[in-house]
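This part shows chain A:
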Amino acid sequence: MDALLKVEKLFGGYGRETVLKDISFEIIRGEFLGIIGPNGSGKSTLLRLMSRVLYPQKGMVLFEGKDITKIGLKKLCQKIAFVPQDTLISFSFTVWEIVLMGRIPHLKRFQFETKKDFLIAQNSLRLTDTVGLREKSIDQLSAGERQRVVISKALAQEPNLLFLDEPTSHLDIGHQIRILDLLKGINREKGLTVVVVLHDLNLASEYCERLILLNNGRIFRDGKPDEVLTYRNIEEVYKTTVLVNTNPKSLKPHVMLISNIEQCVQNYS
Partner candidate 1 sequence: MPGALPFRRERKMKKLVLVATLASVLTCFSQGELLSTQFKRQRIISLAPSTTEILFGLSLDDEIVGITIFCNYPPEALKKEKIGTFSQPNIEKILSLKPDVIFATGLEQAPAVERLRQLKLEVYVSDPSNIEELFNSIKEIGKLTYREIEAERLIALMKTEIEKIRAQVKLTPPNKRPKVFIEIWHDPLMTAGRGSFINELITLAGGINIAQDISTAYSYFNLEQLIDRNPDLILLAYRDNKEAQDIVKNRFGWEGIKAVKNDRVYNDINPDLFLRPGPRLVEGLKEIHKRLHPE
Partner candidate 2 sequence: MNLSPGRKILFLGIVLIIVILIGIGQGSVYIPIFKLFSQENHQILYVRVTRIMLGILAGTGLGVCGVTLQAILRNPLADPYLLGTSSGAGLGAVVGIILGISGAYLPLVAFIGALLSTILVYNLARQDGKIPIQSLILSGVIVAIAFSGLIIFLVSVFSNEALHGVMWWLLGNLQIYRLRVLLVVGIVVILGTICIFILSQDLNAMSIGEENALHLGIEVESVKRVSLFITSLITGALVSVTGMIGFVGLIIPHMMRLIVGPNHKILIPATCLGASAFLVLCDTLSRSIFPPIDIPIGVITSLVGAPIFIILLKRSQEIK
């Protein structure tokens, strides 16, 4: 079992602020890892620290055994790809042009794209079922289509490790399932390591074989979904009562929300 990425005693944040405190864990090659937690718990910050957008305040991030701050940025991006939460693009590039940009880490400045690059880009479009959108302008697409195109771009980088920051937050349930099915499929078939930040606990439960639950900048629980998604853990971290059942099809934990309307009404009357 091969540790692709190791996080050691990591402290990180923005400016003088420290959002993440003393984080340590390993990401195994080929796993599908979900990072969950309430708003402000440091999920996006953790992704940024692991993809070298942010530098650690203390501690280290090791990729394939090497400190990522010591690996050349372009070299790193040949192996690590990132799909951000916001996919809005202000210039009217075509889908093809956007996906081709995914080859930039593999191209020198003066190099023009070769047949190989075109093939890889075409393949990425196929994986996300966006071949028909090739010549369309990115600002003409719906949010769901755009999300798939941006994932294509990331796949065109041919990474070993793919980070996604809440890829489903702007999508309807149909698209949510399609995207995660797609990612799970690539994870199974190509062995691509996927680390995805999700806010929907049930999606996380369904698709991720391992979950890291963050709370106040620290790891609260790290383990399989049925270990992490207990009503006690959720109540403590999210400060709300839930019922945890089992999904009849997948037998994974299913979190059911409980509203507090009666309590509220009592408070008001």
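The criterion applied here is as follows: contacts are C-beta pairs under 8 Å (C-beta built on N, C-alpha and C of every residue); 3 or more make two chains touch, one makes a residue touch a chain; residues count from 1.
Keep in mind how these were chosen: all candidates are chains of the complex that A comes from, given by their letters.
Note that the structure is predicted; figures quoted are calculated from it, not measured.
Quick check: counting C-beta contacts as defined, which of 1 or 2 touches chain A in this complex?
2
Looking at the complex, which residues from chain A come into contact with candidate 2?
That would be residues 51-53, 73-78, 81-82, 84, 86, 89-94, 97-98, 101-102, 104-105, 107, 109-110, 140, 157 of chain A.
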